[in-house]
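Yeah, one chain of the complex is gone here, protein chain that is, but the others are all in their spots.
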Amino acid sequence: MADANKGQPDIDPSDEKLVKDIAALARIEIEPGEVQMYASQMRAILDYFEDLKQIDLSGIDPTVQIHPLGLTLEPDEIEPGLPVNAALNISLRRRGNLLCVPRIVNPEEEADAGA
Amino acid sequence: MHSDLAYKTIHELWDLMNNGLLDPQDILESCRENNALWEPEIHAFREHYFSDVNVKASLQFLPSGFLGGIPFAHKDNISAKGFGTYCCSKILDGYVPPYDAHATELLLAAGGLMIGRSNMDEFGMGSSTEFSAFGPTRNPWDTSKVPGGSSGGSAAAVASGQAVFATGTDTGGSVRQPAAFCNLVGLRPTYGRVSRYGLVAFASSLDQIGPICRDVHDCALVFSIIAGHDPRDSTSNPTLLPDLLETLDDGIEDLTVGFLVDDLGDAVDAEIREKMDEWVGFFSVKSKGVLPIDLGSLKYALSGYYIIAPSEASSNLARFDGIRYGPTIETDDLGELYKTTRAGGFGPEVKRRIMIGTFALSSGYYDAYYLRAQKIRTRLKAKFDEAFKEVDIIICPTSPEPPFPLASKVDDPLKMYASDYYVIPQALAGVPALSIPGGFTKNGLPIGLQITGRAFDEATILRAGKAFEREHDYISKRPKPPADKGGEN
Partner (left out) sequence: MPIAFKAANGREYEAVIGMEVHAELLTRSKMYCRCKSCFGDPPNTNVCPVCLALPGSLPVVNRFAMLLGTRTALALHCNFADKRFAQFARKHYFYPDLPKNYQITMYAYPIATDGFIEIWSGDAARRIGIERVHLEEDTAKLFHEADGTSSIDFNRAGIPLIEIVSKPEIATPEEAKLYLKELRDILRRNGVSDGNMEEGSFRCEANISLRPLGSEKFGVKSEIKNLNSFAAVEKALNCEIERHLVIYGRGEEVRPDTRGWDDAKGDTFHMRYKEKADEYRYFPEPDIPDVYISYKMLTEAKEGVVLSPFEEKQKLMTEYRLDYHTANIIAGREGGAAFFGKACAAGADPVEAMKWMTGEFFAFLNEENLEIGATKIDGANFAEFLGLVAEGVISGPVAKELLREISGTGEKAESLVERKGLKQVSDDDALMPLIKEAIAGNPKAIAAFKAGKMQAAQALVGQVMKATDGKANPKRVSELVREFLEKEVE
């Protein structure tokens, strides 16, 4: 991913702000009391990963598929899917033949969708 | 004792049924007796169907196949149409899939009777089944100890005679380690052998469904049923499966056996090191010869796994937002819907891994973590390929330690991760590995012997396992039922 590496960050990964940012990205609410715990656990885990930086991995390609595999391409034929009730009754947010969600309140929630 | 029936193997029961000496009802009854005896103590199932009249009735209509009516415990993360599939997580509490996983279809078509949903570490994340949102499972061999994880419920169900076999899933050892902790046979297939369609994804490039059985023959049988190409899974491998039963008894005289040299030192229990020496002795006599195999420091593999798996998990678990399935909350704010549903639905280990994974995939860190971990993987696979030029199989312990006490590691993630040292490399390299009963500690706790083979060469590791099994009678041992434990020493 050519542009994914925006330079080595200097921030200590256990930084509480980083934990909060990650929790926000992952849409998981972390109680204020828990932030420190996650921060120190993450720090410990990431310290453990420090050894990764030592070994020489130059000239090695990252694995994408572990065994070479041709791509399955299916013919463009319609197959029956789920009946409406089977699809919607597993949700607790069913309203008529649609699912209902709260509207975006914070405009920042509205994602930069590709479509 | 009637409950003895449940301790027979599939092939023994099949022979009896075939000869008219046994009815599937008898086997079910035997399992039910063990259920009454064991389950209050060990909690192998999140839910079971022993009291369900429909289950007993369904025995009348089972398709005839090798598994004609034989009860099995089905891990709670493999979709079964019409049956709760919660992955033992609160975020899927109440979720009943409208479709079957490929493996479920195959097992039911072969006549298997799904007798319950095995308890597991939530979403497969854990090595002790203590991270289930529905309470831990206890090891039938010593109920103060863990049964291993994440397929601990499946292993415990079979070990306690509540099921004749079980399904598990292995992402970083979760079939093999519980099998080892419960004196059972567990197989992690080559990646792509068993379809993942319907398996709730944890780490897409590592997950595989595998059998947990009483003996190697059963394992080969169940694996033959569930393996095979499935066009609904694009990572499913079309490599043909040979007839595994045909070569099962061929012995190991033609094999060169590698034994793993590790850098764990004292971290491996002394009794397990002793057992390893015994195993090497056995193989050196029975096979063409043994060689030490050094795959380099597998600590790198551990690090690599604990980046790749959480990264893929953080992605696969993004879909759990309370909208299309699972519990949801009342709110006017969409942001709150996501954050609160997920915070309340995921347990602490799952949250931890999602955080690590989200971090490792984010720009600025992706190269240093995820990308590097995938390079470690390439390097490790190359090392296995090198090793398999010299040897046909590699043996090592399944776990560096015997089953450990409950609550001894839950607060220390790193400690928990280290117990996966021997089972993670095979997952990363995509190669198959079999854990078989390898002996017991002085205190009667099971020790597992792990046999690793080349990709797509389950046939060789199975016959090697069978050769060992034939000469060592570990599989006939049984854990003492709870009632007995009270009285005896």
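A and B are the chain letters, set down in written order, and residue numbers restart from 1 in every chain.
Note that a contact is a pair of C-beta atoms (placed from the backbone, for glycine too) under 8 Å apart; a residue touches a chain by one contact, two chains touch by 3 or more.
Remember, predicted model here, so these are calculated numbers, not experimental data.
The chain omitted from view is touched by exactly one of B:Ser79, B:Ser150, B:Thr378 or B:Thr398, namely B:Ser79. Across B:Leu28, B:Leu92, B:Leu248 or B:Ile475, the single residue that touches the chain missing here is B:Leu92. Looking at B:Thr9, B:Asn119, B:Ser362 or B:Thr378, the residue that reaches the missing chain in the full complex is B:Ser362. Residue positions on subunit A in contact with the hidden chain: 1-2, 4, 25, 27, 64-65, 69-79, 81-82, 84, 87-88, 90, 95, 97-104, 107-115, in rising order.
The omitted chain makes contact with subunit B at the following residues, 78-79, 85, 87, 92, 95, 97-99, 101, 196-201, 204-205, 231-235, 311-312, 315, 318-319, 321, 323-325, 332, 334, 338, 358, 361-363, 366, 370.
By our rule, only the chains that are shown with their structure count from here on.
One simple way to say how far apart two chains are is to compare their mean CA positions; for subunit A and subunit B this gives 26 Å.
Listed in rising order, the residues of subunit A touching subunit B in the complex are 1, 3-9, 13, 18-19, 22-23, 25-30, 38, 41-42, 44-46, 48-49, 51-53, 55, 57, 60-67, 69, 71-72, 74, 82, 86-87, 90-93, 99, 101-106, 109. Here subunit B touches subunit A in the complex through residues 95-99, 190-192, 205, 231, 234-235, 237, 299-300, 303-304, 306-307, 314, 318, 321-328, 331-340, 342-343, 346, 351-352, 354-356, 358-359, 362-369, 371-379, 381, 413-414, 417, 428-430, 455, going by the rule given at the top.
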